[in-house]
Every structure is written in structure tokens, then in C-alpha cells.
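Of the protein chains in this complex, all but one are displayed in their positions.
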Amino acid sequence: MSDTPLLDVRGLTTHYVSARGTRVTRAVEDVSFTLRDGETLGIVGESGSGKTTLALSLLRLLPPGARIIAGAIRFEGEDLLAKRESEMRHIRGKRIAMILQDPMASLNPLFTIGDQVGEPLRVHEGASRRGAWERARELLGAVRISAPNARVRNYPHELSGGMRQRIVGAIAISCGPRLLIADEPTTSLDVTIQAQYLSLLRELQRAQGLALIFITHNLGIVARMCDKVAVMYGGRIVESGPVRRIFGAPAHPYTRALIESIPKLGDSNGRLTAIEGQPPDPAALPEGCAFHPRCPVRLEKCATERPRDSVVGDEHRTACWLHG
Amino acid sequence: MNGSRAAALTVAWRLASFRSRLEGLPAFPIVILGTLALLAIFADFIAPHDPQVGLLGERFRPPAWQAGGSTAHLLGTDHVGRDVLSRLIFGARISMTVGFTAVIFAGVVGTTLGILAGYLGGWVDQVIMRVTDAWLALPALTFAIFLAAIVGPSASNIVIIMALVYWTRYARVVRGEVLSLKERDYVRLAIVAGCSKRTIMKRHILPNVVNSSIVLATLMLGVVIVTEAALSFLGVGVPPPQPAWGLMLADGKKGLMAGYWWLTVLPGLCIMLMVLSANLLGDWLRVKLDPQLRQL
Partner (left out) sequence: MKRFILRRVGYALLSLVVLSATIFVFVRLTGDPSVLLVEPGASKADIDAIRADLGLDRPLLVQYALFVKGLLKADFGRSFYYRTPVLELYLERLPNSLMLAVVAMAFSLVIGIPSGIIAAMRVNSGWDGAGKVFALLGLSMPSFWVGLLMILFFSVYLGWLPSSGSGTPLHILMPAFALGWYFAAAHMRLTRSSMLEVLGSEYIKLARLKGLPETLVICKHAFKNALIPVLTLAGINLVLMINVAVVVETVFAWPGVGRLFYEGIAFRDFPVVQTSIILSGTMIVAVNLAVDLLYAVIDPRIRYER
């Protein structure tokens, strides 16, 4: 449409403060990225790198103790951080939807599928009980659930994990959002069902023209699904750019290590390289570049000075002294 | 030279670790329980009057600060003219001894049977746990009253009754712990090393469940004291004219409708303070010694 991106995040910083205020965990630190209509952004990182906190920050649904300290989130030109809680509510589920990690636990065990799928419609569009039910049926069909007429009357425990995750997907698209955030939506599914689910997501994305933020630790999925990638480490984006550039010419040693650790088919000779060391404790991040203790090519200043963001190619940026 | 220095260091280290263990010790229950313990021990010296003898002419005297009260009886007198303060002080002795001995008795029996059931398994486990399950189905107070009705009331019988009623709670918790301890490497190692079952239970299992038993005992202390008070209140506990708090409440009923509040409020307050302290201490110990022990 226009030049303004759908989502523009600048310098977003979210910290967890412990109950007594003594421990501060820098879960998300100075994160910036943009997303245009219909684009898919993959956010990659190990557990504890701040991916999920980043996603929840976008919706301002952080757990108690977490707070957005700085930054700006502009969605369709509006500043989300300036909005009142009641205004945020009209954005959640309607304009930005999110799919959680665990499909087995995401549905309320005491309500029928139809009730839960139709709920956003009733809240956001004032649909009648019957109207919502009707739409729920269509939505179940849209996420390829067979016999939707019977399924709406089922309770979650009567359905398989794969089906439940489809239902969570149906809930997400029920109000026709512009942006869908999927937080590791396939990690708890069987591999065969994973593939089905991913192609379903692509299909929905194309059909509705929505933008997708795909959070994962699986680079293989990113390669299949995404236009752009942002690699997170220790709460920061260490490298971002178009998928092809990142996989073709990774600039950051962490990204390189991640890509090398993907098992390749038919490459029986090639060794799998694991990344040495442990992911850092987000409550006690190393000085300088957070990756330096594990970095195979670290320089002296990596331990003391934090690398600046630098451009290494078309829309391809990284924060590493090798390129600074 | 060196040896004594090392010894001194060890002592210092022990002290330091002891102090860190006591860190966060809640002051309130310690002060209350400590005071009650002192009162119980030195009751003979502290109490101004004989707790069991009263003057009928002095009956139903209100506390000293109320009209009609006198400083001779600071907290007033009861229906036969006995000094309430003295009875409360001697009552602490009864509650303390009954409470602690009953809790320890029940703890020793319950822990032993729990270890046997958990470690030996098989029919021993079946027998002990079936009895535990069945006895746990009886409301503690009802069971205690039934037993009291059979063996007759006396302070020492109360202890036996409480132990019979409450050992099951230890047995169940301890058995559960033992079952998980059995799978630990050091216990398996001891088995492989050929230690006898007796040695393993004594040297490897017991020290590891003792914490839970202590936490449970502290939490049970309050329960036992309330049960004792209820038994005495109903007339099947500590026999009159002994100054048990529950018995005082029963006597206090005689002056209740006339508004002699001190006979009802004061003994109950003592019970409440003691139970509250035991509960607070138990909660603290639970967090400190055994965070896993969530149920109970």
C-alpha cells in the first residue's frame, strides 16, 4: 500500500525485575525491526534469548514483573505503547493475533471448541451467539478440520494435539488480523503434522494477506517459511536480513554456528558442529558482546565493548566487531 | 597449636552455618513458645496461687482492672474461687507436656512404620498402609474421644491416645519420601555394597526423612493442642481439678451467661497463641527444611 510499514519496532527494551527489585533480567534489549504487509519474519534464537518476551511485549501482555523500559512500537502507524489498556484489548485478537507454543494447554478444558473459536467474534464484532457459532464452523473448515459441524460441539480433550493446534490457528484468524505472531507453534507436534501445519499457516497467510512473525529455534523452518530473519542472542538482535542473504552469507559468528549445526541430508561425511558452551543466563549477561565467551573468532575488545549495528549488505545488518 | 586453631575455626564455621540456618527465624512464635516453656518449667515459682485450690468466698472475681477486681487475683477467679492467672500458668505446663510428648510419640511410631512400609514394601507395606488409610478415615477428634471413652481420662492416657490417632499422618508422608529415596544412587550403592536392610534404613534412609518428620511434628503440635483442649473441654481429657486450658473453658461456660468473659476469653487466647506460634514456626521450617513438603 504505502511506504509506512505495518509494524515498526524501535529500540524496544523489556526487563524483568524480581519481587524485591534486586535482580534485573534484561530479556529484550534495544530491539528494532520492521515488517511490511504480507511479509514473514522469522525470529531465531536459543531458549532464553528473549524471543517470547519480545512477542509478548508487542501485545503488551507481559507476565507480572516484566516491564517495557524503552522503545517504540508503531503498528499501522499507531503507537501501541501510548495506548490505554482498553484500547490494547481491541487490538489483541482483532488486529494482532498470536499462537502459543503448547496446543495441549492453550484451550480451556471446560468450554466447547465452538465457544472458544467464536469468542473473539463475540467480543470484537458483537456477533450473536448463533452467528459466532456459525462462523466458528466456517473457520474450522478453513483450517482443514474435517466434520466441523461435529467438532464445534467437542471439548478440547476429545481432540488430538494437531487438531487442537489447528483450532488455535482458527481462533487466531477469526477476526481477520493484519499480523499473526506464532511462537514455536510446531515444537510439540509430530514431525509429519508439523509440515502440514506449516503449509496450512502459509496458505492462511496468502489467503488473508497477513504479516507473520514466526518465532522458532529451528532454522530449517525459517528457510522454508520466511522472507526475513532476525537472529536473537542474549536479548538482542545480532543479525537480521533477507533469508537468502543470511543463509548464503551469514555475517555474525553465532548465525554461522547456528547454520552449521543444521544436519544436512545426504552429507554423511560432514560433521555436525555444535556451538561450544552454554547459552548465557539472561540475568547475568557477559560484558561486551554477549556471545564472546563462546565465539571462535573473538577479538580483544569483544569482551569489553558492545559491538554497534552495522550494515553489511542490502537490508542486511549485524552487530559484530568483525564488521564494525 | 595448629590443632586447636583448626578446632576453633571449625567451631566458628559451625556457628556461622548455624546462624545462617536460623536466618529469618520468625520472632513472634519463638517468643511466645519460649515464654510458655519458661512459664511451664517455673510454674511453681511464678504462679501466685495454688491452681487447684480456691476460696468459695472469692468466686467470680473479675480481673484487677475491672470494678470489683483486686490485685490479689490479677486475672480474676473462676466459679470456685481459683486464681485464673495461676491456672493459666500451670495450664501451659499441661499443654506443653501433652503437646510435645504426644507429637514426639506419634512421630517416632509414624516415622518408623513409614520407613518400614516404604523400604520393605510387599505385605509389610500393605498391612501398614491399609491400617493408615482406614484410620485416616476417622475424624481425629471422634477417634480420640472413642479411645478416651475406652481407656478412661488421664494426662498420660491422653498422650497415648494422641499418638494412636496421629501417627498415621507421619507414616503416610514418610513412606512417600522413602519410596523416592529408595531410587537414589547412594541407597542403591549401599545395597550393592551389601549393607543389611537394617543398616540402610538406619544410616541412609532415616537421616533423610527426619527433616520431614520434624516439619510435620511442628505443624502437628498445633493440631494436637487443639484436640487435647477439645477432649478436656468435653470431659474426656485431662481430668479435673487439673488446670488444663480446655477444662478451664468448660468451667468458664458456667459463668458465660452471666458475662464473666475472662473465664472464656483468656484460656482460649492462650490456646490460640500457642497454636498460632506452632503453625507459624511449622510454616517457616517447612520452607527452610523441606520445600517439597507442600501437602499438610
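Chains here go by letter, A and B, matching the order in which they are written, and residues are numbered from 1 within each.
In this text, contacts are C-beta pairs under 8 Å (C-beta built on N, C-alpha and C of every residue); 3 or more make two chains touch, one makes a residue touch a chain.
Keep in mind the model is a prediction, meaning the values are calculated, not measured.
Of the candidate positions A:68, A:107, A:127 or A:232, contact with the hidden chain is made by A:107. Among the residues B:25, B:256 or B:287, only B:256 touches the chain that is left out of the figure. In the full complex, the hidden chain is touched by chain B at residues 130-131, 133-135, 137-139, 141-143, 145-151, 222, 226, 229-230, 233-236, 249, 252-253, 256-259, 261, 264-265, 268, 271-272, 275-276, 279-280. Residue positions on chain A in contact with the hidden chain: 19, 59, 61, 64, 89-94, 97-98, 100-102, 105-111, 119-120, 123-124, 157, 168, 171, in rising order.
The definition used in the following text is that only the chains that are shown with their structure count from here on.
Separating the centre of chain A from that of chain B, both taken as means of CA atoms, is a distance of 55 Å.
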